[in-house]
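A quick write-up on the structure given underneath.
Removed from the display is one protein chain of the complex; every other protein chain stays in position.
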Amino acid sequence: MFRIRFHGRGGQGMKTASHILGSAFFHEGFEVQDAPRYGAERRGAPIFAYVRAARGAINERGIIRHPDLVIVADESLVPVPAAEVLANFAPHTTLLINSAESAETWRERLNLSSPIICLPLAEAGEQAELPYMGVACAAAAARLTGVIGRESLGDTVAEELGSLGEEVVAENLRRALAAFDAMADHEGCVAEGEERLAAPAEGPDWIEMPLDLGEQATPAIHAGATSVEVRTGLWRVMRPVVHEDHCNKCVWICGSLCPDSVISTGAGGYPEVDYDHCKGCMICVAACPRHAIEAVPEHGAAGETAATHEEASP
Amino acid sequence: MSEPVIKGMKDIPSEHILGAGTALCAGCGALQALHEIYDVLGENTVFVNSAGCMTLMSVYPFTPFRGGWLYTAMASAPAGAQGVRDALDILLAKKRIAPEEDMQVAVLSGDGATYGMGLAAASCAIDRDLDFLYICYDNEGYGNTGNQTSAGTPHASRTATDTGAEGVPGYKKDLFGLWVANRPAYAATVIGAEPLDLARKVEKAKSIKGPKLILALSPCPVGWDYDPMETLEIGRLAVKTGIWPLKEFVDGKVVHTKTPHPRTPVEEYLKLQGRYAHLFSPKRNDALIDEIQSRVDAYWDAVGD
Partner (left out) sequence: MTRQLLTGNVAAAWGVRLAEVDYVPAFPITPQTEIIETIAGWIDKGEMDCRMVTMDSEHSMITAAGAAVATGVRSYAATSSQGLLYGMEMLYTVAGWRTPFVLTNVSRGLSAPITLESDHNDVMAARDSGFLQIHCATCQEVVDATLMAYRLAEDKRVRVPVIVNLDGFYLSFTREPVDIPDPAKAREFLPPFDPGSLKFRAGRPLSEAVAVLGGTPYSYFRYELHLAAMGALAVYDEVAEDFARLFGRRYDAVESYRAEDADYVFVMLGSFSTKARDAVDGLREAGVAAGLVRPRLFRPFPVEALRRALAGRKGVAVIDQNLSMGKGGVLHGELLSALYGVADAPPVVAGFIGGLGGRDIGPGEFREMISVLEQAVADGETPPPRLLFSAEELRHVRKLQASAHVEREEIHRQERGDTERDET
């Protein structure tokens, strides 16, 4: 059975990716399961989707714990613990990253012995967040399995996206086939994983649930603003940077309009952005009367952040 | 009514008390309005919440609130507010708590619950003269489930359940008008993109006893289909085009707090949003654009602009 996991952010088309890959497998005669996994998180938040494909009936359900292939549409997610991109990697698990950097760089950065393939999906002059990301990821994954033909993939893309109109389908098809072709050297590199039966698995450490007093055993939070422990800054693909030389120090404007209350008055009266929580909506950029706040891609910083995270949590 | 403190932008609280780290989308117009409202209301507020996007404001064990929060169900947040308010009044009357332990009670509800399922509970809370602030974040659709048509969805916009060439056949309900007909102590429309107008109204509402409404139009990047950065521009255009009149009902009269003059054509507002894209492409639908414009014009003609 192929067990394939897609990681991206809400809005990057991971559900579409899983549907296209699932349908492509299906067209090739496989039994298939595909599903997105939704949490409370929204656009920009880490989400994942998965595909299972086998020649026989599939009885597994739910999240994939032992993937054969993991596709990361957004490289800034790799170091994010909550995204669980690197969860349950086996030596044979292939990692496909949408990145302009080399596989070697990622191997060193992640200290990972599994196979790594890098595929830069952004074409010249494009930002990180693309409408075509999901389709390209699915196409690349299809080639890596070695069991999905070029024509069959093309048919699937046309079928899955048909409702979006000819123009959209044509552009998606172009992107999909480009990604498919780019993976020619790696065709078939992803092998099917073993069947996992219940018997050899480790037994659960079941307990007798203790009775707690009702006061404790109800979902109540007895402190204020505990939400700050959630690092929503990880959703960001662009970062607002304040240029103090242009800044008027009218923090009541950007500070009030920021939905997430992450702009406060910092040193010298300039606005200070809490990057741990800024989701990167860029409303402050739009709001600044002096154009002193600039949107800067988070991308370049991802590698450095990754290294820092790896050191912090070995 | 006490003397207002908020006169200019600089008087708006600079300390933001709503905790960051919530699961709401980047660029959320509802969160923008809520944090501005909370800054004026202060920590000693119990929010009684109904089902909607804001349900996920508090996900165990994380809450952005510094005072009280109680999640109820979709239809009954006003009844929850009744229970909390009555209990606090009983405790005060029976001297089981000190006056300084008292809290103000607010309902937090989306347009789905406010314009539909929760309307009876809210209306009857007004009938009972409940002392509470009803905050509606109106993102004009069932946003939390992916923007299906609600009773707050505007005419001709496209939703997940009205996907045809003409969009939604019905018209957005005049919730402010319904409240006014119910004779509350106070009612106001606001938008996060106009923080000063919002803060003044919340300050006023806070000083009045009885049932009060703060109805916040809440641009929604996901449901309305636009870049999160545009939340501010779309919010400002909602006011400039006259689509979202900023007004308040106080002392038995409706007063407009901002009259756009001259009004920007509604087209400027519509064309920024994917939910109206079918009005412009592949073919411009002048009939629908004109209809939206003429309804806005008729509104302002009627109020004697």
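Miscellaneous remarks
In this document, chain identifiers A and B correspond to the written order of the chains, with residue numbering beginning at 1 in each.
Just so we're on the same page, contacts are C-beta pairs under 8 Å (C-beta built on N, C-alpha and C of every residue); 3 or more make two chains touch, one makes a residue touch a chain.
Given the structure is predicted, the values throughout are model-derived calculations rather than measurements.
Across A:29, A:56, A:91 or A:214, the single residue that touches the chain missing here is A:214.
Of the options B:84, B:205 or B:222, the residue whose C-beta touches the omitted chain is B:84. The chain not shown here touches subunit B at positions 43-44, 46, 48, 55-56, 58-60, 63, 65-73, 75-76, 78-84, 86-91, 94, 96-97, 100-103, 120-121, 123-124, 128.
Residues touching the missing chain, restricted to subunit A, are 39-40, 209, 211-215, 217-225 (touch as defined at the top).
As a convention for this text, only the chains that are shown with their structure count from here on.
A straight line joining the Cα centres of subunit A and subunit B is 32 Å long. The touching residues of subunit B, counted against subunit A in their complex, run 9-10, 12, 14, 16-29, 31-32, 35-36, 39, 43, 56, 58-67, 192-193, 195, 221-222, 228-233. Those residues of subunit A that touch subunit B in the shared complex are 10-11, 39-45, 219, 221, 223-232, 235-236, 250-253, 255-262, 264-265, 274, 276-277, 279-283, 285-287, 295.
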